[in-house]
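Written below as structure tokens is the structure these notes are about.
Apart from one protein chain that is not included, each protein chain of the complex appears where it belongs.
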Amino acid sequence: MTDTHNPAAPPDGATERTGVPGLDAASGRLDDLRARLGASPRGTVKPPVYGRHQYLGVLAFVAVTAVAAPNLITSAEGTNLLDLWLLYSLAGIGFYWIFGLGGRFAFCQTTMMAVGAYASAYTIERGQPFWLSALCGAAAAGAVAAVVGLALARAQHFAFAIGTLAVSQIGMVVFSRTSEFTGVNGQVTGLPYASLFGHTFDSDRGAFWLFLGVLGLALLLGVFLERSPVGREAVAARDGEMVARTAGIPVRRVHLMLYVLGSVAGGLSGALLANWQGFVGVDQFGLDLGIGIFLMVILGGAGSIWGPVLGAGFYVWAPKLLSDFKEYQGVVYGALLLVMIMVAPEGLIGLAGRARALLRRVGKGGAHG
Amino acid sequence: MADTVLEASGIRVSFGGVRAVDDVGVTVAEGQVVGIIGPNGSGKTTLLNALSGVVPATGSLVVDGHRVRLGGPERSRRAGLVRMFQQPQPYRYLTCLENVLVATPDRRASGLGAAWLARPYMLRVERARWASAFAALERVGLADKARLPAAVLTYGEQRLLDVARGISACPRVLMLDEPSAGLNDHETTELLVLLRAVAADGVALLVIDHKIDFIDALCDRITVLETGRIVAEGSPAQVWRDRRVMDAYLGTAHDA
Partner (left out) sequence: MATFIALFAGALAYAAVLTLAAVGFLLLYKATGVVNFAHGDLLTLGGFLAWWAIDDLGWPVVPGSLLAIVLLAVVGIVLERVAYAPLRKRPQMTVIVATLAAALVIRASIGIWQGSEPRRLPGPLGDGAWHVAGAAIAWQRVLIICVTAVVVGVLVYVFRCTSFGRQVRALAADPDAAQLCGVRIRRVSMTAWALSGALAALAGILVAPLTVLDLNFGFAIMLGGMAAAVAGGFGNLGGAVLGCLGVGLIQQLLGGYVLRDYAGALPYVALFLVIALRPQGIFKTHAARL
């Protein structure tokens, strides 16, 4: 089984020689280096998703945000919104994994955020360190998602959506009533600041770095996921379930895995939110935020991990833009959702892709004409 | 005499009160090509659906000597049955290469754990898979479209993509549903050559089609279905001489 498969390669397998001695020697050394690093040999045909641009994108995003945001946004309110944007992006990425990649609409992402928030509050109130309580929050959300996901494993798209709707409603009731776990009426207050390696994140500016790190990690893990068989199997399971099953793809396992993963992201987001705000309330994870998460992902684009990041930015800053028209907020969101779903189901990112393709075609036409 | 790979008998499929497939049996040996023909609605596709576990069915299915329980696509796939559908079924948002990769029988390092925690190993396995997927695309003539999304392919090319998927799945039995539909004469001949080469590799083929010349040249044996039942069976020469086959396709006098 050969590793290289370059259609242009000469039949005897020897690499191309340009005839220029220095160049050939250099490219020969490069090939050795590639082999030593474990990278694919030149000329391997691989799926485009394995291109370098994925990693560069994450790097660029983290770097640009780290540099630009603290300098461009200096007001207290702005920094607050910045932190909120990062956290909502994380929850949105979770929903992207469930709905965008997995193809299954889940109404309970905010419930998972609440589970994460309450579980993390519970552990931190009992004296556990911050990093452990945040992980507990994420793990708790994952555990609940595993149970729900297994129970609903055989449910088709729509039944699954309704089932998760039921879960979200059950959650609302349970959170406000189980006082020992979630506090009286679901309110938990007086949580200490997040602290990691002895450093306490006691300001919005401090929290920004923590959240950016977490989001960057999530994006990296997302890129890892798409640069693997999991990514393409998820798309296949989403777009042609029966065909995928006859091809041997473990569709149910893929769906369950994505659901749990997405819920873990939501739970982590909720846990971080709780620690940052210092309190947890049952209302903050209600219908408004739920619709907000759909809006984020659908507006930004459900076809890419960057969609929720873009959409979360809009969701967080829109109320500020609409501050004079507060009552119209619902109408604007609803109308936007309606328009997006009818005209541009792939969201803004999809539109950008379409625009790019159009420009490329226009450019080509211009060159010939 | 080559070994029997697939032995199905007594296959019955009912939808509501209608018997779509009624007591049908089919046997395919290694490297043999068996054709299934019949007028529209005779249950050919439903038979394939039953064997590949897409619709519930009763009957017996034995592959390589092992009994396979009907009704589960995963079970049929594990037994080595690979299915191509009547309409091309490309995953539009995946590239051609990925479309083929998804059908691979090599499932090592396919989970999230490998993707996150064992990337060097996963990438090594991936490179082997990329190479064999690309080879399958070359075999059907789609190598230059490997990195394009399947959505941009023409109908005929989508069909070829399905064939590439079928081949790369290393099947014991490859079941094709009207593979020559939408192909012109030249393309049909190329497909014929390709399928005979696949059979020569030892794969058992079960082919549904309507093009008589294609079936005649491709198949070693032919089974004829009408309204869910077998009306004739044998070598192509025997089948074309059988009166019942003519009746099935053209209708008998008292049907007017």
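Note that the chains take the letters A and B in the order they are written out, and that residue 1 is the start of every chain.
Simple rule for what comes next: a contact is a pair of C-beta atoms (placed from the backbone, for glycine too) under 8 Å apart; a residue touches a chain by one contact, two chains touch by 3 or more.
Remember, predicted model here, so these are calculated numbers, not experimental data.
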| item | value |
| --- | --- |
| Given A:V58, A:L84, A:A161 or A:L348, the one touching the chain that is not displayed | A:A161 |
| Option from A:H53, A:R177 or A:H199 whose C-beta touches the chain left out | A:R177 |
| Residue of A:G278, A:P319 or A:G334 in touch with the missing chain, whole complex considered | A:G334 |
| Hidden partner chain, touching residue among B:V54, B:M122, B:L153 or B:L194 | B:V54 |
| Contact footprint on subunit A, counting only the chain that is left out | 105, 151-152, 154-163, 165-167, 169-170, 173-174, 177, 242-243, 287, 291, 294, 298, 327-331, 333-338, 341-342, 345 |
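Keep this in mind: only the chains that are shown with their structure count from here on.
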| item | value |
| --- | --- |
| Where subunit A and subunit B are represented by their mean Cα positions, the distance between them in whole Å | 38 |
| List of subunit B residues in touch with subunit A within their complex | 52-54, 73-74, 76-78, 82-83, 85, 89, 91-95, 97-98, 101-103, 105, 107, 109-112, 114-116, 119-120, 122-124, 126-128, 130-132, 134-135, 138, 143-144, 146-147, 165, 169 |
| Interfacial residue positions of subunit A with respect to subunit B in the complex | 1-3, 5, 7, 38, 40, 44-49, 221, 224-225, 227-230, 232-233, 235-236, 239-240, 242-250, 257, 261, 303 |
